[in-house]
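Before anything else, here's the structure in question.
With one protein chain removed, the remaining protein chains of the complex are shown where they sit.
The chains carry the letters A, B and C, assigned in the order they are written, with residues numbered from 1 in each.
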Amino acid sequence: MSARRQTPLAETINATLADLLERDPRVLLVGEDIGRLGGVFRVTRGLRERFGRERVRDSLLAESTIVGHAVGLALSGLVPVCEIQFDGFTYPAVNQLVTQAGRMVNRWNGDLRLSLVVRIPSGGGVRGVEHHSESNEALFARVPGISVAYPSSGEDADQILRHAVGMGSPVVIYEPIRLYWRRGLPDRLGGPAVPPTSARIVRRGADVTVATFGAITNDVLAAAQALSPSVETEVVDLRWLAPIDMTTVLESVARTGRLLVVHEATKDVGIGAEVAAAVSESGFDSLKCAIRRLAPERRDYPPADFERDYQIGVERIKEEVLEMVK
Amino acid sequence: MSARRQTPLAETINATLADLLERDPRVLLVGEDIGRLGGVFRVTRGLRERFGRERVRDSLLAESTIVGHAVGLALSGLVPVCEIQFDGFTYPAVNQLVTQAGRMVNRWNGDLRLSLVVRIPSGGGVRGVEHHSESNEALFARVPGISVAYPSSGEDADQILRHAVGMGSPVVIYEPIRLYWRRGLPDRLGGPAVPPTSARIVRRGADVTVATFGAITNDVLAAAQALSPSVETEVVDLRWLAPIDMTTVLESVARTGRLLVVHEATKDVGIGAEVAAAVSESGFDSLKCAIRRLAPERRDYPPADFERDYQIGVERIKEEVLEMVK
Amino acid sequence: MQTESLCDLDDDLRRSILRHMLTARGVDEEARQLQKQGALDLWLSCQGQEAAQVGSVLAVGPDATVFPSYREHAVALTRGVTAEELVAQWAGRTFCGWDPRDRRFFPYTLVLAAQTLHAVGYSIGRRLQGLDDFVVVYVGDGATSEGDMSEAMNLAAVESASVLFICQNNGWAISKPAAEQMVTTVAERARGFGIESALIQGDDPETVHRQCVRAAEHVRDRRSPYLIEMRVGRIHGHSTSDAQEVYRGRDDIARTAAADPVLAYADRLTGLDVVDAEWLRGVESQVRDIRERLMKKYAS
Partner (left out) sequence: MQTESLCDLDDDLRRSILRHMLTARGVDEEARQLQKQGALDLWLSCQGQEAAQVGSVLAVGPDATVFPSYREHAVALTRGVTAEELVAQWAGRTFCGWDPRDRRFFPYTLVLAAQTLHAVGYSIGRRLQGLDDFVVVYVGDGATSEGDMSEAMNLAAVESASVLFICQNNGWAISKPAAEQMVTTVAERARGFGIESALIQGDDPETVHRQCVRAAEHVRDRRSPYLIEMRVGRIHGHSTSDAQEVYRGRDDIARTAAADPVLAYADRLTGLDVVDAEWLRGVESQVRDIRERLMKKYAS
């Protein structure tokens, strides 16, 4: 596995947020402990000192308040970038996100720009206690008025954040916790995605397409590298989960004839279901074999001692790919 | 279209609830306006008079309270059957449902029965105002600790409710609003499903399998009837959306070789995605053509004047089936 | 509970208040008719709450941005939303029939209490931008049980946001009496969060106006929130789909109808010679025109 010395994801996001605050006086950050402390993951550290407590706001301890009052901030013309402390604590904000933020532009008959970003640290693999290892991206992906992104690298996070603040409608961005401070991730193909809302082919290969996103993308890349050259895997990092760039996926499957979807959230009614369904509808004729999904079965994220059984590792990805080309 | 004079869905549910209250002193009903008023759809009418205000409880106007305190009621050994007034007002209760009710048994290391049912009137087609025509069943279907059902007939609602109160883990039951008081629905095949958690084949046919659920099941049956005998459609009413009885679906697809999934909620990351994905994984070899999903595209449920464009009607179902057998 | 004697409103203002109340009543009546004829899908009547609504919105002035709940028809009309714009939503044509920015009257929010947090956020956002940050948010008695309402009060208190909360306590949340929704008052609850408050009768528009002027001054001068709870009557059912006879005593319904604030105020101003029969006929004819336009647009 090749590995450059990269800037860790958290640092990139920190720099991007700083730049956004610097360039646009309308941007402000809101979240629990993001100011004084710099966030529980230190993603926002130093920003309060630099931009002041009015723009880097330590919110009340209430997620409905965070998103609900951010809707008001956005209505007033500002561009709030909220942080939910952990994916598992998103639920108190669901009502404000789904029935309010996500519907506001429509409620205003389209005559409104509601620029509102919600950043959510997500995913497991770091021995978190209950609720601290969740992946609930599918929850919002099904909501029409909300765009959902899940970058897996600093470069992508930077591009997606910059795009999100200018979309004029709410965007939820999931950030993989276990990549925040990790260095030495596998190399990726190519530069930033064009357009910014598209998926990205991070590895070329002729035999199988693996669609994935988030931290696990690196495991998929590692598996692909290990299988090469006997099996050449094409890896699509979806990056955006709502709407999904199915064009890139379908083009890839048209070339390879095989599709595996891998993700960290449980399988049922997840993003993998959507990708598999869409390919089974529109890419059926190019399929050489059954589509597969590799994701945890329907059960709660377990206590840390059992998370290895729950998490999809490099080995299982390799096995699954090998099964498909057999 | 044949039509018997049936008992309307709302009356059946009312009778079932009465019987449950009658037989089991632990059962109690909780919800906004369900007592004095008998519910905004009159589903619970007469029950407060009969069983008293302690057992048919007009709750506070707060959905998190309804579900949150029902968790406590269930912990104390009671069997609360909650009502959320409309699907669109479920969101304030999502935190208590997903992070609490759905995880409690696991948190108690399995040493707990948490019998808790949440009934949610759902779906459109009745010229509802904003938020009153939603279908958010996919939201809970992805949550491991929560079972989700969506009966489309009185007989099924009765069977499902009786089963749900005894499951010892939380169940969300969606009830199709527009069927509450409708009579003269298309005939169905066979009797109650065995086991109670299974899907039900409500029409036999050799050419195409249509998997569906909820009010739209009747439209699918109407379409199937209209297409017969030139095309014979097998109709699977899923009834349970989490977990889904894929065995019944796969067996049907094994016979017909074709799958169409139809539902009322928007298509993206919906139940149709799960069914399509599962068949594209496990039923690939029996497929004669691409799977199709027929469901509204990614957009908010519109104002009433536009709901006809949004809703999937009998005509579109017929067209879709015809496309598949072409 | 605070009430005061009539003293400080000039007659032009009084006539204006009555005219807006009569207009709202007329539009509400017409909307109920239209609903009966099937031209509207639903209507939530504001009858009985006109004094509270007209008195409060005139008191806060045209610059305050208003975040309504969904029953503030008299507020809307007073702010210049036309009757046609107002009912468009209930005819299933749109989610909001008027220009929210233009009227500084934001869209109705049907998910209870959600707008309270928007209102506080909006005020904070305006203040951060150095703009006028005075905001008014309406909420019902039942909606105050939702967590969002408490969160909004706490946020407003902590941020010292320039928000005037107006709770119209009409005694009912559909079929649930306010007395079973809470054991104190919303006004007391506000003080628990550190928000000054008043509980007043909402049936006399002048009392309402006076109290709201004072409350608005408090908010503007101290740049801190205030809550006014107004006791009002709900003359009709919760909505046109609701048969309140099922759960509400005949006497209570009759008493509420008899205490009609619109009739009472018309009588009062007539008795005081502030208006006369001719003036009333003039307003009546204006209202008739409005109703006719409304009917023409929707009944066809």
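The definition used in the following text is that a contact is a pair of C-beta atoms (placed from the backbone, for glycine too) under 8 Å apart; a residue touches a chain by one contact, two chains touch by 3 or more.
Just so we're clear, the structure is a prediction, and the values are computed from it rather than from any experiment.
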Quiz prompt | Full-complex contact with the absent chain, from C:G26, C:G48, C:G147 or C:G202 | solution = C:G147
Exercise. Based on the whole complex, identify which of B:T44, B:Q96 or B:S286 touches the chain you can't see.
Key: B:Q96
Practice problem: Touching the absent chain in the whole complex: find that residue among A:R50, A:R127 or A:K288. | Solution: A:R127
Practice problem: Tell me where the left-out chain touches chain C, residue by residue. | Solution: 145-151, 154, 157-158, 180-184, 188-194
Self-check item: Hidden partner interface residues of chain B, rising order
Solution: 28, 54, 60, 62, 64-65, 68-78, 92, 95-96, 99-100, 103, 106-109, 111
Quiz item: Residues on chain A that touch the omitted chain in the whole complex?
Solution: 32-33, 35-38, 40, 58, 60-65, 88-89, 91-92, 127-132, 303-305, 307
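Following the convention adopted for this analysis, only the chains that are shown with their structure count from here on.
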Quiz item: For which chain is the distance between its Cα centroid and the global protein Cα centroid smallest?
Solution: B
Quiz item: Which chain pair racks up the highest number of C-beta contacts?
Solution: A-B
Quiz item: What whole-Å value do you get for the distance between chain B and chain C if each is reduced to the mean of its CA atoms?
Solution: 38
Quiz item: Where the CA atoms of chain A average out and where those of chain C average out, how many Å apart are those spots?
Solution: 43
Exercise. Please set out, as single numbers or ranges, the residues of chain A touching at least two other chains.
Key: 92, 95, 99, 103, 106-107
Exercise. Would you pick out the residues of chain C that each touch at least 2 other chains?
Key: 94-95, 111, 147-148
